[in-house]
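Right, one structure below, let's go through it.
Only a single protein chain was left out; the remaining protein chains are all shown in position.
A and B label the chains in the order they appear, each numbered from 1.
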Amino acid sequence: MSGELSMWVEIPVAILLVLSSLFALAGAIGLVRLKDYFQRMHPPALASTLGAWCVALASIIYFSALKSGPVLHAWLIPILLSITVPVTTLLLARAALFRKRMAGDDVPAEVSSRRTDQGDSPMP
Amino acid sequence: MSPLLSNAILLSLFLFSLTMVLTLLRLFKGPSAQDRVLALDYLYIVAMLMMLVLGIRYASDTYFEAALMIALFGFVGSFALAKFLLRGEVIE
């Protein structure tokens, strides 16, 4: 530990951390307040995009100043999240559509017609 | 660490825990199974962000690895649960 950090490092780090937690809180408020399931799918993206970016940026600034050299490995978190979160979100959306259609709820019908369904070749 | 930064870290940790409480509310309330999976996934993401904040609080690299672990296990867990909801079986 190399003593005190300057104010010019600590102020941005503090702002970024509070900002990120505010975004995460907004996401949770949305998760609790919104009425429909498909509406509730959107707020979690707040924490996994801008929330994660702010924390990663704060971490990079802080550790780079602390060790007086670039410490960039916190960027891996947003990159990892932007690869994994779409996969789960997509699968959850499809699962919800499937289950709601089974239950006979008011959701759009399948976008592909039956005829193209059968003659279609597997992924090229 | 100056009082400004340590107070900001405390505030953001407090807000993150409030987030987790609200998410738990959704997790217990449901009403459908996919709501619970969504809340669980969100819980993982928030826990991971908290780990990064704790890493800054204690100026330690170890928390970063914990965050990576949480991200990976959270992804695998939510993926398996969502897949289960899609067809009712995990392995096809």
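Keep this in mind: contacts are C-beta pairs under 8 Å (C-beta built on N, C-alpha and C of every residue); 3 or more make two chains touch, one makes a residue touch a chain.
Basically, contacts and distances are computed from a predicted model.
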Name per UniProt, for the chain absent here [options: "1,2-phenylacetyl-CoA epoxidase subunit B", "Sarcosine oxidase subunit delta", "NADH-quinone oxidoreductase subunit L" or "Na+/H+ antiporter subunit E"]: "Na+/H+ antiporter subunit E"
Chains in view touching the one left out: A
Subunit A residues that touch the omitted chain in the full complex: 23, 26-27, 29-30, 33-36, 38-39, 41-43, 45-46, 48-50, 71-73, 75-76, 82-83, 85-86, 89-90, 93-94, 97, 107-108, 110-112, 116-117, 120, 123-124
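Operating definition for what follows: only the chains that are shown with their structure count from here on.
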Subunit B - residues contacting subunit A, complex: 1-2, 4-5, 7-9, 11-13, 15-16, 18-20, 22-23, 25-26, 32-35, 37-39, 41-42, 45-46, 48-49, 52-53, 55-56, 59, 61, 64, 67-68, 71-72, 75, 78-79, 82-83, 85-87
Residues of subunit A that touch subunit B when the two form their complex: 1, 4-5, 7, 10-11, 13-15, 17-18, 20-22, 24-25, 27-29, 31-32, 37, 40-41, 44, 47-48, 51-52, 55-56, 58-59, 62-63, 66, 73-74, 76-77, 80-81, 84-85, 87-88, 91-92, 94-96, 98-99
